[in-house]
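Rest of the complex left out; these chains stay put.
Think of it as A and B in the order they're written, each chain with its own count starting at 1.
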Amino acid sequence: MNATSNNLVIGFIGLGAMGEGMVTNLLAAGHAVRVYNRSAEKAAASVAKGAVQSDTPFAAAQDADVVITMLSNDAVLESVTLTENGVLAALKPGAVHLSMSTVSPDTSRKLAKLHADKGAHLLAAPVFGRPDMAAAKKLWICVSGHAPSIAIARPVLEAMSQGIFEFGDDPGAANVVKLSGNFMIASCVETMAEVATLAEKNGIKPEAVLGMLTSTIFACPMYQRYGELILKQQYEPGFKLSLGFKDMNLIQKVALESATPMPFLGIVQQRYLSAMAEGREGQDWSAIALNARHDAGLPVQRQF
Amino acid sequence: MNATSNNLVIGFIGLGAMGEGMVTNLLAAGHAVRVYNRSAEKAAASVAKGAVQSDTPFAAAQDADVVITMLSNDAVLESVTLTENGVLAALKPGAVHLSMSTVSPDTSRKLAKLHADKGAHLLAAPVFGRPDMAAAKKLWICVSGHAPSIAIARPVLEAMSQGIFEFGDDPGAANVVKLSGNFMIASCVETMAEVATLAEKNGIKPEAVLGMLTSTIFACPMYQRYGELILKQQYEPGFKLSLGFKDMNLIQKVALESATPMPFLGIVQQRYLSAMAEGREGQDWSAIALNARHDAGLPVQRQF
């Protein structure tokens, strides 16, 4: 949490559950942070810790060394970036826009080009981790785009994460990696849902099966976290199912454009589509596990 | 590898790559081990370490406290067990037959009943782990069946493993768990194959993508081991593809009989079927990853 001599002026736009923790860590590292959020009242916690509140994205970005956007989808990112009072109009030459939202690689490429035309640089820098990991400085970040700008942004990324992975010059590359990771999570959920259902239909305790496998050959965070959610059927909103659906559609677009058949993705996308059709968009995105139960004739709410 | 006061007489049948390491650990734990293998010359290494060679399964099993079978499929297990010179005819009352092969739950149930009729007990005790793990006493064992017999067999299982998981009275249950684990591995291979292919077709290094994901949110043995095989395209026989195909067919039989739809299993089974059709049954079972490459128009042998 030590401040360095190279402290930067940072504009931070988007104070959702993730953003707040990230701002806290940036402040702790000694950076000057200006924050903007559409609902201004959400900025209070950050201001209390030392951030300065801005009235517009433009104000947050003006004269900043680095601007970070952490927003819910492509449309919001484009709007915040390209509007008259937006980020791009305010950036000084050489400034770096760290786009940390989960968006499509095409959006990153398009925006990166518009930034370059102005002498600034947009990097894609999406993250893995939930709000508790953002607060604990435990995010994993994948970053790609203009190499010298990555060097500039590195201390900022380090202040928010436990690890940074670079993916070259293409500003869309990091988005492909992030979407791939989310697809892998969805696949791991579907796999465990099928196994848990098979166990239950064969009179074997699902918690015993997943308990063994996720503590031995699949002993890693995703299997453990989502295995537990599946077993407890705790599908209160964590990461919304509608956002998972959006991400599967984004990666499918990448697959279609690059002519990459992905049959598992096809299955998973159908699961999300079915859950959306049933009005379950507000559940945690791992609730696609309920489809396997339903298709096997099990009561969707398991009895304990 | 301290010998205990409760040393047992063990018959061990099936000295393949796995069996040899397991016998070594049983001897090291102080048990008396009699070994049988169809090709008798394979017993030499075990004999050198102190095992006694038997001429028939019957001879290996006679008067043994515990008989272990470690064979390649259901048919061989049934033959070794039920033939005139076989295990079942030799077992003394109260003896325990540890069936450690990957076979169908129905086979275990059928054989367990035949054992019980004779006053002996068959337990299903399949393992996770490759030959190096067998040699290092690092297997994971799932066991199910007659509870008092599990208690008798426990020191034997402990002598070969780093962990033992019990799944109740049904002698088929442990087989369902083992097959489920193998399905999860096949799913993890397919998932990574799709992701690696998508990366390559988008100009991103697959080793960078899998490198990140298998060292962070998917940091567990299966993703790391198979991620590496996929990236290096090292498909020399480890665990044969034809055996993986057999296991997918066995678990699908369980799914059909228990009315459990498993769409991921459907995809994976098609992959194995296609690999078999192409004459690739001798490759490592993770070589189903080549199908994703082919379908995406990439050269099946990657150029480095």
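The rule is short, and it goes like this: a contact is a pair of C-beta atoms (placed from the backbone, for glycine too) under 8 Å apart; a residue touches a chain by one contact, two chains touch by 3 or more.
None of these values were measured; they are calculated from a predicted model.
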Full count of same-sequence chains in the assembly - 2 placed in this view: 4
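Heads up, the rule we're going with is that only the chains that are shown with their structure count from here on.
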Subunit A and subunit B: spacing of chain centres that average the CA atoms, whole Å: 38
Subunit B residues touching subunit A - in the complex, by the definition given at the top: 105, 128, 140, 142, 163, 165, 167-168, 170, 172-173, 176-177, 180-181, 183-185, 187-188, 190-192, 194-195, 197-199, 201-205, 208-209, 211-213, 216-223, 251, 254-255, 258-265, 267, 270, 292, 295-297
